[in-house]
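One chain of protein is taken out of this complex; the other chains stay put.
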């Protein structure tokens, strides 16, 4: 029904928008190994987004394709969490964001393998292995940078501080989510948040980084209210597709 | 005829693309006075672009509006010189590019006031005062930076070195231009180049900057072959317009 | 005491206090704070709109927006100059902005997400600013009053352009109309909050009114804004997002709901959607420009030295 479509679209947009950000790293990584790893993470997320978007088009009755959903929606129609759209920043900020996101996605997809929605369960079964790798990779970098040089510790802490407030939105609930939880489609966010806290705390301790104490928790992404960064991301992502209406690629 | 349309489009695209770049400075200038000055320069160029684009739509027989020409052409249809599309860089690079461009536009528009094409002559009569101000302003900054601190001299020299090779394209000729020169529509680029050399040399001497000696002279803009930077500029500029086909704003 | 009496007489007479006139220190401090906040609002206010200069969907609108952002920089200049007549320095005021010691209007802590937001800012935010500022062009401090005359003239131009832009959207495609309604939905309440807290929670208002800085209370100005703006929304065929909004036929004024003052307090305290972004952007621009300002100073000093040598 519409709730499952709305929930699936959130997961799809999360993956699509973060994949787009990671694509900005192409040929810019600090090592060639990281070029591979960053693109690998982005490619996994893009794959998740594609399956989920295709499913949204079926579920919501519009019959929209993955491309129509990705390239022909306006900014206010995107329902990704704001953390996904934040600029990549430097490598420290990129891995800090990835840690916070992957630490959320690991228990999320683990739980979704038991979703009553068969597509979500199938996507999750594949994705859970992918996001575990993303988490390990991001965590290993956060530790290396936090416990590396003075400069790297300063930079990764600054990156963490910049993205941290946006993580709270990942665990918010609303009517759509509550109904999906009740129907066994989606997991309850509260225990996810506990898992997230313990995962992240352990990494930060190992990295000798400070857990930010801000209580500021920006929100709005699930209602299509974003940061001013998303508009630029969509302009770049959608321009060619929008320039050739009806074309097949 | 088609030659005048093609020539007018070059002038229009030069102005439009550089105006777009200057717009990126909004609220980012080193002083509030420079916020005003950079936007003022951009606004003058945008005004020139609008009159010229409207004229192109009449001359080429397509009846396209200024907006259709600005927002619905693809990258390969833009015929601005590549120097206009180069990234803004830092303030040093911005004023260095502006010096090179304005030092070309001042004798260009002065000569165009005598164009046999009435629109070009009218645009030039207004624009020549504007570009004189742009030139004075850019020159004064190039001098202040070149003869300022060690850091500012280094930065403005680096900016100059980066944009310098692209200036040669402004003085190239081809069949379209040759026919426009013959018809009294456009001035011969050779004397413009002499004026440009003496203007720029005087400023660089006053600024204690080194005139770059490179012989590399990238080209292609007048045939729609650009740097990879233009595509991103157009994506940002055209996205909203392309997202709402047929809309009036 | 003699000076205080002279000051009181000027204010009572609705005259103008000028920079060389004696004035109470509290009056001076209040003015510095208010004019600086006003100047900062112009400078920070360039961001949400500057954000759309490169993406405006028509060249005419692009030129209008370009000019508007340029005017805002100009307003910042007049206002910092007016503040400087009170013995403070622009650089110090900017430091206070960058360090969060001085504020700017809360409205600029909301994001401009769509083209319609940019038009709504012209219509509503400049509209509210004019309501606030027209009385200031009669305020007791001469330089501020004179700056306001020019600022208000330009802002009323911006407000008309914003309304005209909203009209184009409201008369446009279904997507444009939806975009316009969405912008009104998100900017309506923050615009009402621009007039500040309710009168009974605005402790300094009485003193500012006694000093001739403030001419009308926050609630009076808010009422004027609602009365002026609701018919405009109706003209546009848009719905004001307030279920309590009703025209009181007796008074001729609209009755309206209560803004979310908790949200206002959060945004004032720094926790709006864009507070951090706005200040960080401003600081970055200032830091990125440091080498330019240093070079200009070094060059001026060298040339001055050459002239005197």
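When the chains are written out, they are named A, B and C in that same order, and each has its own residue count from 1.
As a convention for this text, contacts are C-beta pairs under 8 Å (C-beta built on N, C-alpha and C of every residue); 3 or more make two chains touch, one makes a residue touch a chain.
Bear in mind the structure is a predicted one, so any value in this text is a computation, not a measurement.
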item: Neighbouring shown chains of the undisplayed chain, as defined at the top; value: A, B
item: Contact partner of the left-out chain, one of A:113, A:152, A:173 or A:219; value: A:152
item: Residue of A:39, A:111 or A:124 in touch with the missing chain, whole complex considered; value: A:39
item: Of A:49, A:84, A:112 or A:176, the residue in touch with the unshown chain; value: A:49
item: Touch list for subunit A against the chain that is not drawn; value: 16, 19-20, 23-24, 26-36, 39-40, 42-43, 46-47, 49-50, 53, 66-67, 70-71, 90-92, 143-145, 147-149, 151-152, 155, 236-237, 239-241, 244, 246-249
item: Residues belonging to subunit B that touch the chain removed from view; value: 74-76, 215-216, 218, 220, 225-228, 230-231, 235
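In the analysis below, only the chains that are shown with their structure count from here on.
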item: Chain centre separation in whole Å, for subunit C relative to subunit B (CA means); value: 34
item: Interface hub residues of subunit C, defined as touching at least two other chains; value: 51, 55, 175
item: Contacts with 2+ other chains: residues of subunit B; value: 236, 239-240
